[in-house]
Every structure is written in C-alpha cells, then in structure tokens.
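Rather than the whole complex, this shows some of its chains in their spots.
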C-alpha cells in the first residue's frame, strides 16, 4: 500500500490529466503505472519529475535506450528501491534485454557491490595515476 | 590512508606475486592499482576477488566492456565508494567513454536516485502488469 | 511477516508492559504500533529505544515536532526503511502535515538524492570556504 491514495483517471485534475496524456503519447501506450498515480497528489512534482524522465530517458543521445534502462536498474538495486527495480526491469525487457544481458548486468552489479564494500573496508587511497588522469 | 599497509612488489609472497602477474598480463600494463595492494594482506581473498573481476569484466559477452564499466560506476556511486568511482571512471575513459556519454551516464544516475527516493517515499505498490510480465 | 512473533498485551512481561504503558501515556493513545511489539522480544532494547524516541521526539526544543517528523521521514526514505516511512508519514500527518508540505518535503528529498549522487560521481573537493567557516 502507498502512503496515499493513487489518482485514477476520473479523479485527475486538468493539470494532472495533461501529464498523464503526455506520458501516454510519449510511450505510445494507454498504461499509466502506479508511480505517476501516486506522485499525482503533487501536480508540480509530477510535472517536474515527468519532464526529467522524458528528457533523460527518451531524448536521442550517445547511450542507447536499453543501456540507459540497465544503468537505471543498477542504481535502483543499489538504492534498494523495490518498485523501481520492478518497473525498470520490465522496461528493459520491453526494450529487448535478453536473459544473457540480464545475467551479465547482475554479474557486474554483484561484483561492484562486493568490491565497493572491500574498498570501503580497506579505505584504499586513490592512486595518483587516477587523479592525474582526471586533472587532464 | 588505508586500514593496513599496502603490499609493494618486493613484499609480495609468491602467491600474491602470481596474482599481480596475472593482473599485469590480463591488462597488458605494468600498473597494479592500490586496491589489489591493499587486498593482498589476504592472499585467498585477493585470488577470489581478482578471479571474479577477470571473469566478469574481461570475458566476451553480450554487454560491451565500456557499458560494463558504466554500470560499475553507477553502482559505485549509489554505494558511495570513492575509490571505486575514481578507478572505474578512469577505466571507462581508458575504454573510450566520451564527455557526452559521461554526462548522459550521470543524468541517468541522478534521475534514478531521485525517483528511487520518491517511489520509496510514496511506497508505491508494484503494478500487476509488471508482475504478470515477470511470471512470463 | 516479521522475523519473530509480535508480543500482544497479554503476552507482555511486566517489564515490557511498563514500556507499553509509558508509550500509551506519552502519546495519549491506546495504540501500540508493531515496531514496539516486535522489539519487545528484547526488553532492554525496547526500554533503551523507547527512552531515546521519547527524549528526542517529544521533549521541548528548538525544532518543532512536525519538522522533526519530516526529518525522520527524510532519513527513513534514504535508508530505504518501508516500515519507518509508513509510520512517520502517518505521524507527520497526525501532527498536521499538509499536502503542500508533503509535496515540498519530497521535492527536497528527491533533489538531495540527485545532487548527492552527482557530487559523489564527480568526487567534488570540498571548497576551502566551507572548511574555513566550519573551523570558525
């Protein structure tokens, strides 16, 4: 259960309905997932968040859409967001993620988690070589 | 400063030296970064961790090496590992990550962090559609 | 489901019952929420935790009670604690949090999450001005 009531289409104010319409148009689908129906209690937050999602996830760019979803999944796992893991795993599949890719994604995520914890445990000092390269 | 003394080449036991050699051979570089020199206090941990890194990050697969590094960076950011952020950002650059890709990577990571927190705040229930798709 | 059995009023030992009574008295309500019924397996942990909650959340101070709840919610979101998000969002509402305030709270939390990830990604060095100010 959410911390508040999800907004159905009939309950949507004109401002909320306009965002729902843009989500449908952009995704070419009638489906509005629960995240937007929950956030709709705050029309301004809804507008801003959707504008950012639309810009970052659907605009042309140098990282392809499926890779963006896989990066999204990786962050959502590390931040422990159940809903986001579900919604972006479904999105990645809809964009063609194969079982092989899913298995490799999880292998990288699991490995990173392991070495993240080890490096933090050992408080490893950053190599001068990395810093020099960064200062370019 | 690390929580222990980093192991230099001359201090390395034969077991540690063998791992350092394999790192050099695999990466085709003489450079051993501090993470391995810190972990070397535990030869078994060093062997296991390097074996996993080698297998996951260098084996052929369906996700290209640069994308693997970008996923690694994403997890390292979310887990707050300074060392890992530095080392894998350097690795991604060495594999050709452009400024455009870096900017887009950070845009996805920042957006995911934002919506992760919002979905957790609202405790959004997972849509039936995502679950049905998962059950395949 | 919890990892252990929740303690009902009839099952409460005198030591646990004394804490439950103080919770009821302090909150002026008969309701004991599940957190305390779960923690009650360890009477000492129950006593210490309740003493801290009572001192920090109900004592007079320079931050008003509703703001304390909003800070509590913010930490609970970032730590990904579903139970705590639910219980403290309910508490904030009981103390008068409006939808406007809730929307603004989430906007700050979401923004902080985004910039936290960006600053960690870029490993931004702390400005000398901040450090000088801190040293006072």
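Per-chain numbering from 1; labels A, B and C assigned in written order.
Here, a residue touches a chain if its C-beta (ideal position, glycine included) is under 8 Å from a C-beta of that chain, and two chains touch if they have at least 3 such contacts.
Only a predicted model underlies this, so the values are computations on that prediction, with no experimental measurement involved.
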| All chains share one sequence and 3 are in place; how many are there in total? | 6
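Note that only the chains that are shown with their structure count from here on.
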| CA centroid of chain A to CA centroid of chain B, Å | 19
| note | Distance in whole angstrom between the CA centres of chain B and chain C is 33
| request: Would you kindly tell me how far, in whole Å, the mean C-alpha position of chain C lies from that of chain A? | output: 27
| query | Which positions in chain A touch two or more other chains at once? | reply | 3, 45, 49, 75, 79-81
| field | In the complex with chain A, residue positions of chain C that touch it | value | 80, 85-86, 89-90, 99, 102-103, 106-107, 110, 117
| In the complex, chain B residues that touch chain A | 1-4, 31, 33-35, 38-39, 45, 49, 52-53, 56-57, 61-63, 67-68, 70-72, 74-84, 86-90, 93, 98, 100-101, 104-105, 107-109, 111-127, 129-131, 133-134
| query | What does chain A use to touch chain C in their complex? | reply | 3, 41-42, 44-45, 48-49, 75, 79-81
